[in-house]
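Have a look at the structure below before the remarks.
Note that one protein chain of the assembly has been removed; the remaining protein chains are unaltered in position.
Let's look at chain A:
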Amino acid sequence: MIQVVRVGTKIGTDVRGQSCFTEIRNLGIRSIIDVKTARVYRLEGIEPDDASELAENLFADQLTQSFTVNYPLIKNAARLIEVAYKPGVMNPEAASIMKAAHNLGIDLDAVDSSTEYGFFGTPPDEDIQFICDRLLVVSKTVERIVIEPPTSLIISGKRGPITIIPIRRMSDEELMGLSKKREWHLDLEEMQILQAHAREIGRDLTDGEGETYAQTWSEHCSHKTFRARLIVNGVEKKPLIARIKGTVEKFGEGVLSAFDDNAGVIDFFAGQGLCGKVETHNSPCALEPYGGAMTGTGGVLRDIFGDGQGAKPIASTDIFCFAPPDLDPEKLPAGCLSPHYLLRRVVAGVRDYGNRMGVPTNNGSVHFHEDFRAKPTVIVGAYGIIPVDKCQKGKPRPGDRIVVIGGRTGRDGIHGATFSSGEMTDQTAQVNASAVQIGNAIEEKRAGDAILRCRDEGLIRAITDCGAGGFSSAIGEMGSETGVHVTLERAPTKYPGMSPDEIWISESQERMILAAAEKDVPRVLEICCSLNVEATALGVFTNTGRLVVMYENETLCDLSMDFLHHGLPQRVLNANWVRPEFEEPGIPVPSDWRETCRQILSHLNVCSKEPIVRMYDHSVQGTNALAPFSGVDHDGPNDAVVLTPILGKNYGVIISHGLNPILNLIDPYWGSVWAAIEALANFVAVGGDPREARLIDNFIWPYPDEQELGALDRSVDACVDVAEAFRIPYISGKDSLSSTYRGKDGTVIKIPPVLCISVFGKIRDVRKTISADFKEKGSAIMQVGLRKPEMAGSVYYDLHGIVGNNLPKINLKETVKTFKKLHRLIARGAILSCHDISEGGLFTTLAEMCFGGGMGASLELGYAREEKERIDFRLFNETAGGFLVEVRDMDVFEIQSSGIPAEEIGRTIASEVISVHNRGHVFRADLDELKEAWQKPMKEVFH
């Protein structure tokens, strides 16, 4: 018998109902005049009396809420719609309710919670349907509209058998059919290798074995393109990954771990190391942005927990690329979600996961270009701290135990790895519904706490997270040099009835695998138990070199580790980039300067992203020494975040990033140089020493055909050239090469190639870092760094609908010199404030410094320049690697004569205006109106 408790608002505002009503109005629906909501709790195994007691003491707030038991709560609504999790989806609230009920002396057999919406007015069916699709069922993969109330909440099921795939006698056509049907995304050559292997060992493969190969050999897990032999315009070049790793071999000083663990580790202070890892989560977010962003954040944080012998996360970052939120719906390809919806839901996912984890999200950006409608780019980074003596994993030894800790295994997230390696089509949304899931941050938080305890007691030999490929990848990788024997039926599952191959490849979140000596296992289990974390010994490391997985004495897998990890031959790929030509007509100098300035500041790639940042808890852990925003009204943006991960000490870590997808469309070499220089400029602008910067690369590319592979080749060369110029290494990186959309009607849309460079590094004393807001009235404003009127790809050109060809070609040698000098000036206190010049140009940089400082500026651009230079190009050029700095008069001469490009261009003033002169008045604009234009776009999206 199920008792149903409904809880609704008695006093105060029904916030959920009101926000739903507002969204309905935003959708343009006028048939509904009010929305009321109720929480619904279904309780199994108790009598109505007990349900009343729980309603009173647990579910309803005595002051503000009313409740009913087995009786409707919302009365007289035109329509009642109940939204619940699908059966089998783990409702994170259920465990808490069971626990609290038990504390109150009532034991439940099962519980579920859902939300009921009452719509008032005269809504026609199609309005209700539209609301359900767009607002109520936010993640179709995990939620549903309740039509028939359930008769029991207890899930039962009978597991499927282990099946044999007759691969040995399949034709090529059948092989490809198999790959497609099972969503393996392996090509014919790879399927043939698998077939040949089966013939060689004289037996067919089990479903579990086939799945293990598909997961391990997926582009997502094995990065086949980056490891491939690359023929560029007929000439073989070093594999992409080898070029990037080469930077560590050359400039690896202070690097404790690079490219061979879950995250890279660099030396910090006080016996600690810093870890960095940046991931993408594009495919899941394209389908189900909220769940995708949550699992993306959860996944990259697990990379930190799973680094070395376990690290503590200290920061997370998020960088997104979307189509403009107001994209014409006609332009949206079939099967793709609206960018407005994607942006809001991705932000909500990062917010809800990161905040619950207690990890500050404090560096990020959002970029817009229409072609991201093909697939959004969602980049999530995580940083951590780890004792130096724990930053290397041990090698599992035969006899060591395999322990799974954290969440249970369910049917969710099956085929995430192979799915992420495929292109987006109009069918992707339907076919891959099971590949996305929702996260449970609290599960991960307590598992993380347990890991750090185990680490501190020296109980962890090796650890890794269960990400793409689930157990199959995590255990397969960890035991690759020894062999493993897994007793799979021991794995705790969310419900009965999962077949062995499902358990083996499920990507259920919040699970970690660790290797522990047999004698340490009891203590590991004890620690986990004391923190409410489930932990189970799943198997043992062997010395057989084989991956053996048993399920109730049946063999699911018996594979050679050697063939699994080395059986895939290196690919040979051709690359050939052809330079595209864009139009670059002349444009007039603005007639209405103030309007142009407002347009620049309200451009999506320039405008303030503060409403997003305010929803992330960026001050948790108490480590922020430079916040994302500061200044008189706390709304002036800074270039990077500075953290003090050891409370009470002034040791700092600086984190920044850079990217410019639009420039990559014109020339991926110079676009990528721009991205890396921008990331480093952000690092230096706040006080970082460029010699301490360490780099992380993320390539998010269209499907690599010859043209795109050629573009990738140029981008990687640029990455390496910048690293060589600064003599600093890459310590981690990742690629995702599937951001092309193919529609049934032949439509092909490629995203602009994204290279995101993340930078992190240490600084001994955070008191030597600076912010971007102007500090004093009457200071000198100086421009530092080389600038040329190279306008292609700029926001200014975009206002005219132009892309252009003449893109910024940054002089690396000069830039290195400038950065080093600027760093020394900041370190000795000569710079009051500093802000780098990027999208929106010098004018935007100046405006942002004024907003933060609550004061104006007067520019005189004519001092040192030739008259023929266009003032609009001067103000809006976006060459990276330049800065505006605020200095006292007495320091101007020193900076001017320091051998780097530096000139005084104006002064800070008390009146809140920006006035620009070029040997004569050009224009003058009020800060208020500029700030309003700059803040408006994101306020409108996140009202």
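In this text, a contact is a pair of C-beta atoms (placed from the backbone, for glycine too) under 8 Å apart; a residue touches a chain by one contact, two chains touch by 3 or more; residues count from 1.
To be clear about the criterion, contacts and distances are computed from a predicted model.
*Asks:* For the chain omitted from this view, which of "Phosphoribosylformylglycinamidine synthase I", "(2Fe-2S)-binding protein", "D-amino-acid oxidase" or "Molybdenum transport system permease" is its UniProt protein name?
*Replies:* "Phosphoribosylformylglycinamidine synthase I"
*Asks:* Touch as defined at the start, partner being the missing chain; which of A:12, A:522 or A:778 qualifies?
*Replies:* A:12
*Asks:* Any idea which of A:254, A:631, A:753 or A:804 touches the chain not displayed?
*Replies:* Reading the full complex, the residue touching the unseen chain is A:631.
*Asks:* Which residue, A:277, A:302 or A:445, contacts the hidden chain when the whole complex is considered?
*Replies:* Answering carefully, the residue with contact to the hidden chain is A:445.
*Asks:* In the complete assembly, which of A:355, A:682 or A:732 touches the absent chain?
*Replies:* Selected residue, touching the omitted chain: A:355.
*Asks:* Who touches the missing chain here, A:397, A:565, A:614 or A:888?
*Replies:* Missing-chain contact among the listed residues: A:614.
*Asks:* Give me the chain A residues in contact with the hidden chain, please.
*Replies:* Listed in rising order, the touching residues are 11-13, 15-16, 18-19, 57-59, 61-64, 92-93, 96-97, 99-100, 103-105, 351, 355-358, 440-442, 445-446, 530-532, 613-625, 627, 629-632, 634, 644, 647-648, 650, 766-767, 770-771, 773, 775, 942.
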